[in-house]
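Complex shown without one protein chain; remaining protein chains in place.
To keep things simple, chains are lettered A and B as they appear, and every chain counts its residues starting from 1.
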Amino acid sequence: MDLSFVILVEMLYAVASLVLISAGLAVVFGMMKVINLAHGEFMMMGGYATITAVGLGVNVFVAMLVIAPIVVGLIGLIVERLVIRHLYGRLVDTMLATWGLSLVFIGLATMIFGNTTTGISTPIPGFAVGDYQINGYNFFIIIVTILLVIAMYAVLRGTRAGLIARGTMQRSDMAAALGYSPDRIYMMTFFCGSALSGLAGAVLAPLVGLVPTSGGAYIAKAFITVIAGGPSLIAGLVSSATSFGLVNQIFTFAISPVIGEVALLIAAVVLLRAMPSGITGRFFKGKM
Amino acid sequence: MKRTMSQDVLITLVVSALLIWLMPLLISTYTLTVLVIYGMLGLSLGLIWGFGGILCFGQAAFFGLGAYTYAIAAINIGESTVPMILAVVVPAIFAALLGAMMFYGRLTDVYLGVITLVVTLILFKFVNSTAGPQYVIGKARLGGFNGIPGFQTLNVPGDPNAYIWGDPYFYVCAVALVIVYLLVTWLLRSSFGRMALGIRENEVRMGLMGYDVAARKTVLFAIGAAIAGLAGALFANWGEIVTPNLFSLGQSAEIIIWCIVGGLGTRLGPIVGAAGLAYLKFMLGQQSMIDNTLITGLILVLFVLFLPRGLVPAIASLLSSIFGHTRRKPSNRRMRRARHG
């Protein structure tokens, strides 16, 4: 009984962390059809922003939930103005440019922070469930993720900005004809996407050792999750993260973490072969 | 293409003979060898991406597969001729299967990218976790993260003790590149090559005209993989060790950069890009002023922003505007389609 509870929490955590690491990428891809390969480095910078802020004496939760998203969002804004906006509509070129940016960020972070592993410890203690100890921080991540998804839904559904954003997503030319500058909307979207990446990196930072190359561990997973999700932003993100997270954890517990990872990847191949335009290309059509 | 095939062959032979004679005077042959090998690897992606519109994120998978096939076969056989052949055939078969799965499934665009990326990751993770003694193929331990050292390197066919290494090995690789280059030239001029271009330009149109688009893409994909496999085997011989890094995402991405910097949709571009950037990386390792990753990244960003067509087409159009050549260069529109295919 205790064991099954622990395993359930681990599975929820796996799904939640997939949603978290993919959210920023999904927003940018869903809205702008731009694949931001520097996504992992945005997360890495979120981590460094948190650690630096904590080092300066800021409360760890403020650092993670407020400072890191804002800092990374602003960096994203600069990147968008300098590079990305010249490349809209050129999918492959944006991928290559952002990949170049990711290298630049790795280089800069190495020059600023050095390559030694850094990190902060988890701010929430573990607790016991029957005979088992469980990582209290996992719950924090699950809760943050749920709140994040609800917030994204609420913004897209309930606010004027969300309406404009959805309109731009479907027909940017019509949105422009109605007087909304796509340029500004894209700029804001990229800011939000980067901020989400920063948030994800910040929230995950206490669990891992951080080095300038840490981002590489996330980008492939996030990329796969977003693409397999398909055209709908939230439904796609949640459905693909759930499928992959479950597959991963089932095989991890049954065999080993490596097999879990490989199972996730094989699931991605099978899924894309069966549904060439992602899960929401087939199911939940027209949802967000 | 105004020049005839025989003119093309003649120019290629003369220029490459000159280069093979002159380059060793400038750069040590050991470094040159790897530049040549990377050039071949660049060409393999340049062929399927630039002329077939297939953006493969996992070209390194075939490179690594070729290298590993060679290493494993060479340990088991103890002679290099059969392993060399296997190193070309195995990646080609693997690519044919993978390609058939993707192209008959009508996967295109980023989805294609994701599948090739994922397959590379699977191979990487698998090979990386084979450190235990239970992973053996014949006499060869797979070795996991540490890779496989100490296999039989290239020898004169039939005589396992007559190793080809040092300067002669450079000439072997250079000649191999010239042959592959000529084969690619011939392929692109054949009806198959023209159809590949047609598919790149408009897949639906070619399908409606009655051509089996998926089959042609699969074959082109397999040919690209065969070339990458050959490059992998040559690389294994050069480095005398194969490691899972050959399969890594970083390696795949590097191949894509070579093509972009050199110029997509040309045969020469990817080769120039590969050799140039690899040499740059080698030079950068001799200084420690600025972080090398930073420089590589900047080069990529600047190229995408300011020279999106790559070096070779840019230089070609510059030359033709200076000398008033009438040669028709690939139009902008065609280039752009190729890059988004």
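By our rule, a residue touches a chain if its C-beta (ideal position, glycine included) is under 8 Å from a C-beta of that chain, and two chains touch if they have at least 3 such contacts.
Note that in this section contacts and distances are computed from a predicted model.
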Looking only at the UniProt record of the hidden chain, which name from "Transporter substrate-binding protein", "Glutamate synthase (NADPH/NADH) small chain", "Glutamyl-tRNA(Gln) amidotransferase subunit A" or "Cytochrome c oxidase subunit 4" is the right one? "Transporter substrate-binding protein"
Touching the hidden chain, out of A:Y137, A:F191 or A:F223, is A:Y137
For the chain left off this view, which of A:T52, A:T110 or A:S277 is in contact with it? A:T110
Residue-wise, where is chain B in contact with the chain that is not depicted? 28, 30-31, 34, 125, 128-129, 131-133, 143-147, 149-150, 235, 238-241, 243, 245, 281-282, 284-286, 288, 291-293
Which residue numbers on chain A touch the omitted chain? 3, 6-7, 10, 13-14, 17, 110, 114-122, 124-128, 131-138, 206-211, 213-214, 217, 249, 252-253, 256-258, 260-261
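Please note the rule applied: only the chains that are shown with their structure count from here on.
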Here the gap between chain A and chain B, centre to centre from mean Cα coordinates and rounded to Å, is 32
Quick one: which bits of chain A touch chain B in the complex? Just the residue numbers, please. 35, 83, 86-87, 90-93, 96-97, 99-108, 110-111, 216, 220, 223-224, 227-228, 258, 261-262, 265-266, 268-269, 272-273, 276-278
Mind listing the chain B positions that touch chain A in their complex? 55, 101-102, 105-111, 114-115, 117-119, 121-122, 125-126, 129, 249, 253, 256-257, 260, 290-301, 303-305, 308, 336, 339-340
